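What follows is a single structure, and I will ask about it in a moment.
Yeah, one chain of the complex is gone here, protein chain that is, but the others are all in their spots.
So, chain A:
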Amino acid sequence: MISNPRLAPNPEEAPLLSVRNARKSYGLVTALAGAELSVRRGEIVALLGDNGAGKSTLIKAISGIVVLDEGDVELSGHKLNLRSPGDARAHGIETVFQDLAVFDNLTVAENFSIGRERVSPRWLGPLGFLSTRNDTASWIEHAQQLTVKNVSPQQEIGLMSGGQRQAVAVARAVAFASSVIILDEPTAALGVRESEEILNLVKRLPDRGLGVIIVSHNMDHVVRVAHRAVVMRGGRTVGGMVVTPGIERELVAMIMGAR
């Protein structure tokens, strides 16, 4: 039985995003040695592996922060040329980074719209004027859709709890992702209740037709939200399986290399 049967996509469907033969070295250190990964529309794929297995490098490659030495990233069958985070965002790929990627000194609404503010007049480019009202309205609209509660748009995010901050980071990514959303350890810094709220948010993402990649060390969280798990070791993809309740031990064995 799949944990989330109503939403599990058809395994025959062509992948939305696929990474093939990804290779990346930093001098003598090989971070990726031919890693593979694919995600379908409406599917939550958990990317698992021990520290140093290459998960971070792989998702950084998909989000355009790391440029691969070799290998392809394809979106709907088209090869992407990802040279910067902007390239990935232009293709609708959004990432929520592990260490709560928010600006503590900006407000919720500012954090939400940063990098995509609407300015007027347009011909002034980045020297154009911002509209706080626009940012606020846009935040409230998306917060409503995602039912993020009790986060005031004008509040400085540095004054908020870890869960509220993460909720804003996820909301920002969700609002602008049109194809794939990547969550790097979204619950690592959070308490139990806060994790719960973020996981509930993640579970609803496939409804929006997104492909979701989630990196997590927490097997319980993985089993509760993911449809499929992919395991990496030593920069390679060593296996994948459909996630069913009670599969944790098998996954751990695969991560450790005992299987």
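As a working rule, a residue touches a chain if its C-beta (ideal position, glycine included) is under 8 Å from a C-beta of that chain, and two chains touch if they have at least 3 such contacts; residues count from 1.
Quick note on the criterion: contacts and distances are computed from a predicted model.
Engineer: What protein name does the UniProt record of the undisplayed chain give, "Ferrous iron transport protein A", "ABC transporter permease", "Molybdopterin synthase catalytic subunit" or "Neutral zinc metallopeptidase"?
Structural biologist: Answer from the UniProt record of the missing subunit chain: "ABC transporter permease".
Engineer: Touch as defined at the start, partner being the missing chain; which of A:L17, A:A31, A:I44 or A:V151 qualifies?
Structural biologist: Spelled out, the listed residue whose C-beta touches the missing chain is A:V151.
Engineer: Extract the touching residues of chain A with respect to the undisplayed chain.
Structural biologist: Touching the missing chain: residues 63, 65, 84-86, 89, 95, 97, 101-106, 110, 114-115, 117, 119, 124-130, 139-140, 142-144, 146-153, 155, 158-164, 191, 193-194.
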